[in-house]
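The complex is shown incomplete by one protein chain, all other protein chains being positioned as in the whole.
So that you can tell them apart, the chains are marked A and B in the order they are listed, and the count of residues begins at 1 in each.
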Amino acid sequence: MARDHLIRVSDLSVTYCADEGMPIRAVDGISLEISPQEIVGILGESGCGKSTLAGALLRLLPPGAKSEGGILFRGLELMNLPEAELRALRGREIALIPQDPALSLNPVITAGVLIGEVLRAHLPLSAAERRQRVKELLCEVGFDRPEEIYSAYPHQLSGGQRQRIAIAQAMACRPGLLVADEPTGKLDATLQSEIIELLSKIRQQHGTAILIISHDPAILAGFSDRIAVMYAGRIVEVGSSAEIFGRPLHPYTQALMRIASSMITSAGVISRFPAIAGESPDPGCIAEGCRFEPRCSERMDVCSQRYPQTFLPEPSRLVNCFKYGE
Amino acid sequence: MNYILRRLLRAMLLLVGVSALCFLFTEMAPGSFFDEMRLNPQISPETIAALRSSYGLDQPLAVRYARWVNAALRADLGYSIAYNAPVAPLLWSRAKNTLLLTTCALAITWLISVPLGVWAASRRGGLVDRAVTLASSFVISVPELVIAVGLLALVVRWRILPVGGMMSADSDALSMLAKLKDVARHLALPAFILILCETSIIVRHVRASVLEVLGATYVQAARGLGMSQSRLLFRHVLPVAANPAISLLGFSLAGLLSGSLIVEVVCGWPGLGPLILEATLSRDLYLVIGGIMFSALFMIGGNFVADMMLIVVDPRIRKEGVDAR
Partner (left out) sequence: MGSNLATNLPANLSNSPGGAFRGDLSGVNLLRVIGLSKQYVRGGLWKKRVQVAAVTSAHFEIARGQTLALVGVSGSGKSTVARCVARIESPDAGQILVQGTDIARLSSRELLPFRSGIQMVFQDAVMSMNPCFSALEAIEEPLRIQRKAIGNRQERRDRVGRLMIEVGLSPDWMDRPISNFSGGQRQRLALARALALRPRLLVLDEALTGLDVSTQAQIANLLLDLQAAHQLTYLLISHDLALVARMANVIGVMAGGRIVETGPAEQIVSNPMHAATKQLLASAKTTAAKFAAITGAPS
């Protein structure tokens, strides 16, 4: 079983040590596996540590961050890999699609060269071959006229086009794993579904596994195979997409799903949205006990005493909530 | 193309503005070249008045300015009362030396500042970074004049370089190569002072702009795709960091010019500096204005060159006026 996994994260923690103030444990003991060709969604609200997790997977964290735990990628332990080997891995085996296409492309380099740079970093191609590959990639991500786009600067492109360029960059070397950190977060609803469709197509054609990060269940619906729900630095529930959407177990997931479906199915009648009261806890000072407890409508006495361990109420479903065991 | 035209037009407007201000300020400044003559009982007021009118100084300011502009357009900057010679050739012979000094200093300043700034930024907090930061803040905090005088004193004491002028007295007898070497030795001290002062400022700006770009999201994104550190620095960071640095080039030229005026006077380099100083002290009106116009011309020229370089480097400026697709 373990041999089948493309990447296996075990008990990963990341702590930001600020100069003043408490160290922030942004990711706290996360374990997760992704199989080849699998699309796994990470669902959680902003500040829960999703981007930190993505950065940790690529071993690309800001200087003040300390990470512990294990990341086994194709049998390789990334946590003690030297920087040079990590660099060869990034973009070649694991590639990142960043959140904001307006900020993630270098403004003084043309789209074609930006994609070519990734090829240049990893593959021994001649300039002509590279150019040819870039054009193929541009077609692949849905541009009809690759020549025009090739020589366009990022500021001449729309948000959706820019995100396609970022995807072409990430796909340039046919990596085994794409890490997409809210790839549609800054786009209009219409463009969002286009980008998701493109990612679906990429998985089908190349068998690329994708870790997609989002705060919006609607993005993951019909796209991801499995979903891990994160809350305040921890994964609180893991299950297949159908299970998480159809029968969420954790009270947080349940509430989130109610909200999400209220936002996409509208009869045009004014009514309040279902909501979760309060805010997620300040990552600097996290209390004992279940982190969702202050906002949970089903809390019990134990909930504030210790953190709920992982329960397996059903095969292949994990949930951290005292409703499912003691 | 439009951009270039606009920049040219702006440069012209600036020149007009500077000249007008020059006229206004020299008018407002107390005293005139003839003050000393007036004290001399042997020169009659009529003679002075005749002299004044012969130089056109009895006319109202506006008329004088209009005449001056009209002449200046034909490369005639008026007449120096003290030297009793046309201003333009006089200035040009000195300006060449200032140009030699400042362009040498400018080139070397940038050749040092850019690699040093990039190096310091790429190893932020490292030994080089801390050394550069400390040394530059020291140099910046000491006035240019003090540095100039201090270095001059050292050079004079140790007799390592010739001081004063731009060639030795016997230079006419030397071969071409030896002559060049002689000029270079004279140039070394004033240029070194200028380079020291200017580098300490530019290196900080280069470091800061490289640091800013290094922290940009797109650089993080490029890291996430496995770019090597050197490729990242030179292909991805430097072209972006070059933009503020090049804008600074014009600015640094201004710094060098104003610095060179002081340094020339201290080191006896026969450039515009000593000439403008003398002319100001003796209120040699047209020479002062001409000198300032020359400096302004250099500065505006430098800024123009910087603007043109920006067009080459930054596509966002190049495309101006064309709509985003």
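Just so we're on the same page, a residue touches a chain if its C-beta (ideal position, glycine included) is under 8 Å from a C-beta of that chain, and two chains touch if they have at least 3 such contacts.
Since the model is a prediction, treat every value here as computed from it, not as a measurement.
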Residue touching the undisplayed chain, where the options are A:Asn106, A:Gln156, A:Gln169 or A:Gln192: A:Gln192
Where the missing chain touches chain A, by residue: 45-47, 159, 185-186, 188-190, 192-193, 215-218, 221-223, 241-242, 245-246, 255-257, 259-277, 279
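One rule holds in what follows: only the chains that are shown with their structure count from here on.
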Computed distance of Cα centres, chain B from chain A, in Å: 53
Chain A to chain B touching residues, read off their complex: 58, 60, 87-92, 95-96, 98, 100, 103-110, 117-118, 120-122, 152-153, 155-158, 166, 169-170, 172
Touching residues on chain B, where the partner in the complex is chain A: 216-228, 231, 235-236, 239-240, 243, 313-316, 319, 322, 324-325
